[in-house]
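In what follows, a single structure is set out as structure tokens and then discussed.
Of the protein chains in this complex, all but one are displayed in their positions.
Labels run A and B following the written order; every chain starts at residue 1.
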Amino acid sequence: MTSLIDVENLTLKFRTDEGLITAVDNVSFSLNKGEVMGLVGESGSGKSVTAKSLMHLNARNAVYTPESKITLHTDTGPVDVLSLKKPSEMQVVRGGAISMIFQEPMASFAPAITIGSQMVEQLMLHSDMSKAKAKEISVEMLDRVGISDPSKRFDQYAFELSGGMRQRAMIAMALSTKPKLLIADEPTTALDVTIQAQVIDLMKDLVDEFHMGIIFITHDLGVIAQTADKVCVMYLGKLIEEGPVREVIRNPKHPYTQGLLAALPRLDDLDSPLTPVPGDIPSPLERPSGCVFHTRCPQIIGDVCRRDLPTDTKVDPTHRVACHLHSAKEAQG
Amino acid sequence: MSTPLIKADNLTVGYNIGKSLLSKQVLKAVNGVSLEIEKGSFFGLVGESGSGKTTLGRALLKAAPITGGGAFYDDGEVRYDLTSLQGAQLKDYRKRAQLIFQDPYAALSPRMTVRDIIAEPLEVMGLTKTRAETDERVREIAAKCRLNLEHLRRFPHAFSGGQRQRISIARALVSGPQFVVADESVAALDVSIQADVLNLLKQIQRDMGLTFLFISHDLSVVAHTCDHVAVMYLGRLVETAPTRKLFEAPRHPYTKALFSAIPSLDPDDRGRAQKLTGEIPSPTNQPSGCKFHTRCPHAIDLCKSQEPTLEHVGDQHEVSCHRWRELIEVPA
């Protein structure tokens, strides 16, 4: 398989009134063509920020370190995303090779423009097709994502649709430009479970059909288990575990991943008590030294966790974890 | 069987939404709901957004207008008819029934310290005479909710979601209520914190002998915390049962669909379940007959014309479906 996007040593800080706040800290991963990656983490873990940097979409007070590098492999060759400056250059990634869908679709549609004209406008911006052709494709896309009566919906405004329909329209719009990479930022969080199930099914079908790379951002491991091929777990801006979805869910290595899985209420065993990850997420202002998770870690080894950043350890060729528990084991073995 | 703490009898909450004089349209957010909440129980109320579960919770707190039926509160000391509650009795009821909000960010005034936020109910209700006494009560309840003393001097902006929710809980409990409505109280929290807050709620409920109405859209959370679950759809109660019974043998097609919609944690178990099509209809434009027939995979003509009533299925288990007997064999 060929690589679609490579992220190397991505470090991103925000300049705020309270000082420089580290949002993403030395994160590296890569995604192959046609692969679905789940990006899991709690609020403040930097998962959305990481995804937005793939499109160079973060707020103006974001500072990238010089070592940060994001390479997108397009048909015309690799693009260094972070070096893009001008809006015309950005078009390659924004809405072109990469599309994004958001948690709240209402916010992504202009309220005073019909869904159809927004889709047509976007298509014509990124290719030199005629208006009639763009409309044809748009209606086709709306139909494809399961919107009934697509030619009627084409002329409607976002507020006229229900939450689930809006999310479908959003997906249709994101896919109409045939992106190489789709970033889905909590696309089902605001939806009811029954609608969430529908949207997940739709996304699974679309992966099979369009064969693009997807980064699926969510805090819900159930959604990840249902959609992803591989999983990256983030905590406080650190990528702490990465591996194939079966490996990570059945055999989690990092105490945080284990904690997340244990905290989920399980329907198959109502008697098992809920085990929370102890403690609270530290405020971004008081980022822990050493391993960022040491303040909540139930398996802390000792000073080494408080002092040193853990290195990546490969527990098997595709599964890596950043935890002193495992680096120690590797050193012994 | 002890007497129920809360009893709703054909409870209806309606809002006038018609603008024109000729067509007076009434939006029935809660439509003829009858239920009993046992004292000391953890009662779950489940449904999608728009099902009327929040309105029902508010009506039981006398914070939404009851337009039909009745609702009663009886804790052994006092007995109130919620439809006609006012004046001093209403003030007294406010002490006995409290609400924990969903959004721990909006429910705390950003301009008050944590101590003032928790103390506000005491001051408003005049439960304490002196400042020292107030402080004493605040400290006591804060300790129960695992807040440190130095937290009390801080303002809400210093806290994370989980901590804020604990402040919210402390505030709701400081007046010593008997009945607490927790409206989606963990929905806005991260998974790792959610379990913590749920455990705290359970522990407090046990220690203080409270009765909880736990409103949630998340069946798996409800399964782990509640003793008894009621499922709502479009203002109607469609199924109610002890948690275990409901999870072992759900009878209503909607309950079954809710179960199958929960994404499985098993990556090899993808797309097995039957999924519900369509979306919940608008409460202003309700379907005839069974409210669920527009989305029900098993709907027949009878469902479109006649509305089912709650039928007895087993011990404390009731379901409102014409075809539940025929559908027993259909898997969830």
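One rule holds in what follows: a contact is a pair of C-beta atoms (placed from the backbone, for glycine too) under 8 Å apart; a residue touches a chain by one contact, two chains touch by 3 or more.
Note that in this section contacts and distances are computed from a predicted model.
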From "Cobalt transport protein CbiQ", "Spore germination protein", "ABC transporter permease" or "NADH-ubiquinone oxidoreductase chain 49kDa", the hidden chain's UniProt protein name: "ABC transporter permease"
Contact set of the excluded chain (shown chains only): A, B
Hidden partner chain, touching residue among B:Q25, B:S109 or B:Q203: B:S109
Residue of B:K7, B:K28, B:K53 or B:R171 in touch with the missing chain, whole complex considered: B:R171
Of A:S83, A:S127, A:S148 or A:S289, the residue in touch with the unshown chain: A:S289
Residue touching the undisplayed chain, where the options are A:L82, A:A190, A:L267 or A:L309: A:L309
Option from B:L61, B:I280 or B:L327 whose C-beta touches the chain left out: B:L61
Touching residues (missing chain, whole complex) on chain A: 13-14, 16-22, 26, 28, 59-61, 238-239, 284-287, 289-290, 307-312, 322
Absent chain, residues of chain B that touch it: 61, 63, 90-91, 94-95, 98-99, 101, 103, 106-113, 120-121, 124-125, 150, 153-155, 157-158, 171, 175
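To be clear about the criterion, only the chains that are shown with their structure count from here on.
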Chain A and chain B: spacing of chain centres that average the CA atoms, whole Å: 32
Chain A contact footprint on chain B (complex, rising order): 48-49, 158, 160-163, 190-196, 198-199, 217-221, 223-224, 243-244, 247, 257-268, 270-271, 273, 275-277, 279-280
Residues of chain A defined as touching chain B within the complex: 42-43, 162-165, 192-198, 200-201, 204, 219-223, 225-226, 228, 245-246, 249, 259-261, 263-267, 270, 273-278, 280-281, 283
